[in-house]
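I have a structure here, written as structure tokens, and I will follow up with some questions on it.
With one protein chain removed, the remaining protein chains of the complex are shown where they sit.
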Amino acid sequence: MSFFDSLVVSIFCIALVFFVLISLFALIALFSKVLAAAAAKPGKTSVQVAQTAMQPEAVPQNMEGPDLSTGKLKLKGVDEKTAAMIMAIVSHESSIPLSELRFKSIRAIEEK
Amino acid sequence: MSFFDSLVVSIFCIALVFFVLISLFALIALFSKVLAAAAAKPGKTSVQVAQTAMQPEAVPQNMEGPDLSTGKLKLKGVDEKTAAMIMAIVSHESSIPLSELRFKSIRAIEEK
Amino acid sequence: MSFFDSLVVSIFCIALVFFVLISLFALIALFSKVLAAAAAKPGKTSVQVAQTAMQPEAVPQNMEGPDLSTGKLKLKGVDEKTAAMIMAIVSHESSIPLSELRFKSIRAIEEK
Amino acid sequence: MFIDALKTIWFDSGFAALSWQHLVMIVIACVLIYLAIVKKFEPLLLLTIAFGVLLANLPLSGLMKEEVGSEAGGLLYYLYLGVKKGIYPSLIFLGVGAMTDFGPLISRPSSLFLGAAAQFGIFIAFIIAGLFGFSPQEASSIGIIGGADGPTAIYTTARLAPHLLSAIAIAAYSYMALIPIIQPPIMRLLTTEKERKVKMEQMREVSKLEKICFPIVVTIFCVLLLPSVAPLIGMLMLGNLFRESGVVERLSDTAQNALMNIVTIFLGITVGATANAENFLKLETLAIIALGLVAFMFSTVGGLLLGKLMYKLSGGKINPLIGSAGVSAVPMAARVSQVEGQKANPSNFLLMHAMGPNVAGVIGSAVAAGILMALFG
Amino acid sequence: MFIDALKTIWFDSGFAALSWQHLVMIVIACVLIYLAIVKKFEPLLLLTIAFGVLLANLPLSGLMKEEVGSEAGGLLYYLYLGVKKGIYPSLIFLGVGAMTDFGPLISRPSSLFLGAAAQFGIFIAFIIAGLFGFSPQEASSIGIIGGADGPTAIYTTARLAPHLLSAIAIAAYSYMALIPIIQPPIMRLLTTEKERKVKMEQMREVSKLEKICFPIVVTIFCVLLLPSVAPLIGMLMLGNLFRESGVVERLSDTAQNALMNIVTIFLGITVGATANAENFLKLETLAIIALGLVAFMFSTVGGLLLGKLMYKLSGGKINPLIGSAGVSAVPMAARVSQVEGQKANPSNFLLMHAMGPNVAGVIGSAVAAGILMALFG
Partner (left out) sequence: MFIDALKTIWFDSGFAALSWQHLVMIVIACVLIYLAIVKKFEPLLLLTIAFGVLLANLPLSGLMKEEVGSEAGGLLYYLYLGVKKGIYPSLIFLGVGAMTDFGPLISRPSSLFLGAAAQFGIFIAFIIAGLFGFSPQEASSIGIIGGADGPTAIYTTARLAPHLLSAIAIAAYSYMALIPIIQPPIMRLLTTEKERKVKMEQMREVSKLEKICFPIVVTIFCVLLLPSVAPLIGMLMLGNLFRESGVVERLSDTAQNALMNIVTIFLGITVGATANAENFLKLETLAIIALGLVAFMFSTVGGLLLGKLMYKLSGGKINPLIGSAGVSAVPMAARVSQVEGQKANPSNFLLMHAMGPNVAGVIGSAVAAGILMALFG
């Protein structure tokens, strides 16, 4: 492959790389706008409700492939500071060292 | 395959499914009785003792494939009832539902 | 294979096993001495510093193949209660929630 | 010249080869992804399958290209070998076994009757599929959707009718996710308020020894009687033995997690990747989807009817609602029994009672699959 | 007789077959181990590769011996099949995808321009390699070092120029580790103090829905346009979908950990094991190492220059230092941008801004690799 060929190929390739990534830019920008527009409208609640009905609370032990993510703590409606405090309190109250407790998620109990 | 053939095959198959599962029923019922009868007699203690002798406490670190079971609760010096109570208390005190708490082990703090 | 052949092969083999392991003994003894001699000289600090410079503190979450060791906390010379306390204090002092802190091991600093 | 080069790239790109069939398949893949993520339809499998469908319908990627001679095949071709050779479903069953507590079944072994009756739909669908002109192999694979057990359906189909694999897998997992919608109307239709209110007696405790013997006995008996079911029942029971023996927690843990997840990823994406437009966009697929629903419904009916019979024979001690849990779809179907029981009688707690038929249904489907493979394999 | 036996053992041992080339390779292996452990040069890969180099150069071990007929091959021969068939790099990308947060990229999609510009070095190295007499396939593989992305480099080289695999892999991972030394001088040379001081505006929050759609859209578009890139982009995006969907944490976790680690071990040791003395101790290898550095430097230059252009076009809102992060080398290059930015302006915090180009660079390198494979594969 001559130098000139290499050069042409290279220019072509880098142009193509730009073309693909610019197209992706356009796609993402477009999608973000479409999704933002869609999000403006409400209407997801009915789905949520149906979903909840489908998952009764009682979960038989060990049957469902328990969530075994490595030690991620999910916080719902609680900030991280509060969560740390809760964990420390639980540990103290129960005399169980924190290293032995595993918290899967901490969520605020909504008052109704 | 004609409809009649399908029908015959199906009846045969479902009958066979029932036959296998009923046989399993009989086997399990039988085994449960045999085992219950066997359990009535004592005599396992000698085995236990020998077993214990074979496993001195001193275990070199990291040599034995550490127990890495996920989410089994190890109780040390605590019976299961107490453990259940502790877990309920922790859950109540912390307002964290039990299904969200994960206890790795509960052990009695020995007073020295 | 005749008995005599077996015997000769066996003697040869066990001799060879000894030869290999004795050679290893010599190698290890030699290496230990060389390394001990090398360790007597200082001079590693510059490397350490360069190393530190190469790893700025800010680590983007989840980008680096986070250390996902299975959550075992190694305690050396510290009981678990103390460890829990230490962890709670560190968390409080640093205002870093416990869920974000990862303790790999806690060991007593021996006073010399 | 640049224009020429761009043309070449264009004509070598998938855009030029894209047909409306591909577009339809891509839309189907997106719908499946939506169902998996938003509706939480068995996402572990369905999300992965859906992505496989997507990849397989972006033309010219060669992901499923067979290895020929010294020329390397596509990535998914290699990963698919585990499906083709029947390895993945067996390994998933190893993990399922390690996750399953057969205690409720051992405690009340009559659950097995319900686990047998709830295979009824398999054979209804088999008969109707025959009428539609499907071959016995195809009809068996379609029927097995009614077993409500993904790995069993995939194993059977990969053996008997691999060209239907993606349609059957998607139908099986989708209907399993739809159990809370499919079953309740049938349950209310076939049972009386009085039946649904029945509170069942507490089950006896099962000793550790019984739990250990169970997988061994089941393996010996089932594999002897139906050798073709050995990979499924054998691995299921080995996993359960890992669990119950209590001495190999390391292996039990790995079977349930690392190994099962790896295999699930490989299985899902390659099963999805068999859904190329030529295979999938056929009337057959619609027939499969319809027959799958029929199979699920009649399996539910079978379980409930035998439940009613047991209700009568036991003098009202058995709540027939636990019968529908015999379709397997562990643990979803048992939860549905629980919910329906509680609706009729708020103090009713059927879950553990329904777990017996539920896990019996896993064995039942595997046995049915073994019989069909023995007949038509 | 013992003497004879010992002689036999000696002549069958590796000592007798040891050449000075082997010794040089062993020393190289030890240096790489030193770099991996003490200097922490990408130790996950480089330590494993180095041990592979060591094993491959202890003569007569037969670890890479091919299977011929019924005679078993060597251990590393079997493990190497996953490299040869392109399976391992794709599976590593699955894990990388599950670890990567494309949020910063979605938030500011113009990062993609920087991710494109920072592939500049690939083509500079490609051209120079051509001048040095490397074939287009070899030149492509060498150039792709400048993509600063290990799995992409390994995948491309295994396809186009497998005899250069170890040299290219070692160069790629070494330079990725050296990013904090290679980039800063270039960054200071090409940017003004004023440019480096620019604080960037906070990025907008990205919704979960956008994050879920991103991998699907990118897969469809990229694979359609460049089918040859399907295994890399497809797996990267599947892993990311696992992550962002939030419904398959099990699979995401396994893709990032058990599966990725297993594959990393197998990949590293077998890539290292291709470095036998005959392949490696050549002037070519020195050329590759030199060209790899050139590629890294010009990729950095490319990213920075486009960064400067964006600085001007945006009226000074874009700090050009984030351009150099477009080479990928995730997350090292983004950290370098952060450090340099903070040196110029202690209150400057560029890290999250640099993560956009950084992850865009991964896509950029994969696209470049796809193009080169399409042209020369």
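Here the chain labels run A, B, C, D and E in written order, and each chain numbers its own residues starting at 1.
Quick note on the criterion: a contact is a pair of C-beta atoms (placed from the backbone, for glycine too) under 8 Å apart; a residue touches a chain by one contact, two chains touch by 3 or more.
Keep in mind it's a predicted model, so treat the numbers as computed, not measured.
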Legend entry - Option from D:L18, D:I216 or D:A290 whose C-beta touches the chain left out: D:I216
Legend entry - Residue of D:L238, D:A275, D:V301 or D:V339 touching the missing chain in the full complex: D:L238
Legend entry - Residues of chain D (touch criterion as defined above) contacting the omitted chain: 84-87, 90, 94, 212, 216, 219-220, 223-228, 230-231, 234-235, 238, 241-242, 245-248, 250-251, 253-255, 257-259, 371, 374
Legend entry - Where the unshown chain meets chain E, residue by residue: 9, 12-15, 18, 26, 30, 33, 36-37, 40, 43-44, 47-48, 51, 54-55, 58-63, 67, 72-75, 78-79, 257-258, 261-262, 264-265, 269
Inset, instruction - Could you list which residues of chain C touch the chain missing from the display? - result: 1-3, 5-7, 9-11, 13-14, 16-18, 20-25, 27-29, 31-32, 35-36, 39, 65, 67-70
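Throughout what follows, only the chains that are shown with their structure count from here on.
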Legend entry - Per Cα centroids, the chain farthest from chain C: D
Inset, instruction - Could you tell me the distance, in whole angstrom, between the mean C-alpha positions of chain C and chain E? - result: 28
Legend entry - Geometric centre distance via CA averages, chain B-chain A, whole Å: 34
Inset, instruction - Please work out the Cα centroid separation of chain B and chain E, and write it as a whole number of Å. - result: 46
Legend entry - Touching two or more other chains - residue numbers and ranges from chain C: 68, 70, 81
Legend entry - Residue list for chain E, restricted to those that touch at least two other chains: 225-226, 250, 253, 257, 371
